[in-house]
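Right after this comes chain A.
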Amino acid sequence: MTLWAAMLTMALVMVVIASVLAVVLRDLLAAALALGAQGLLLSLAFYLLQAPDVAIAQAGVGAALTTAIFLLAIWKTRRKEEE
Partner candidate 1 sequence: MIGELSLAVAAAVLLGYVLVCTLRLAIGPTPADRAVALDTINTLVVAIMVLLGAALNLMIIMDVALVYALLSFVGTLYVARYLQEGLR
Partner candidate 2 sequence: MVRPGPCQSNLPWNRGLWGLICLDELKSVYWAPVRRVAELAATFALVFVVYLILTAFSGEIGLWSREELIGGAVVSILVALASFRLLWERGGWRLLNPLRWVMFLVYLVGPFLLAMAKANLDVAYRVITGRINPGIVRFNPGLKTDAGRTLLANSITLTPGTLTLDVDDETGDFYVHWINVRQVDPKPEDVCGVFPHWVKVVAE
């Protein structure tokens, strides 16, 4: 049991790291990549909690489609954030 708790904690810590990165990074492409990593690790957390349907939805929407949509949005505007 403690092994599962440790893995869940690790996944959630990495979710927090990736979220902070997505906020802090100035380069918008890097921020979108960090957001993709966050969705992926969140999907892994759902997987560890044995919720496969939520995990599939999070993997499809959060990790693949959100990255694609964010990249499309950045494509249409400017990439570097103005100071």
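FYI, contacts are C-beta pairs under 8 Å (C-beta built on N, C-alpha and C of every residue); 3 or more make two chains touch, one makes a residue touch a chain; residues count from 1.
Behind the choice of candidates: all candidates are chains of the complex that A comes from, given by their letters.
Fair warning: this is a prediction, and the values are worked out from it, not measured in the lab.
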Every option in 1 or 2 belongs to the complex, but the one touching chain A is number 1
In the complex, chain A touches candidate 1 at residues 3-4, 6-7, 10-11, 14, 17-18, 21, 27, 29-30, 33-34, 36-37, 40-41, 43-44, 47-48, 50, 52, 55-56, 59-60, 63-64, 67-68, 71, 74-75, 79
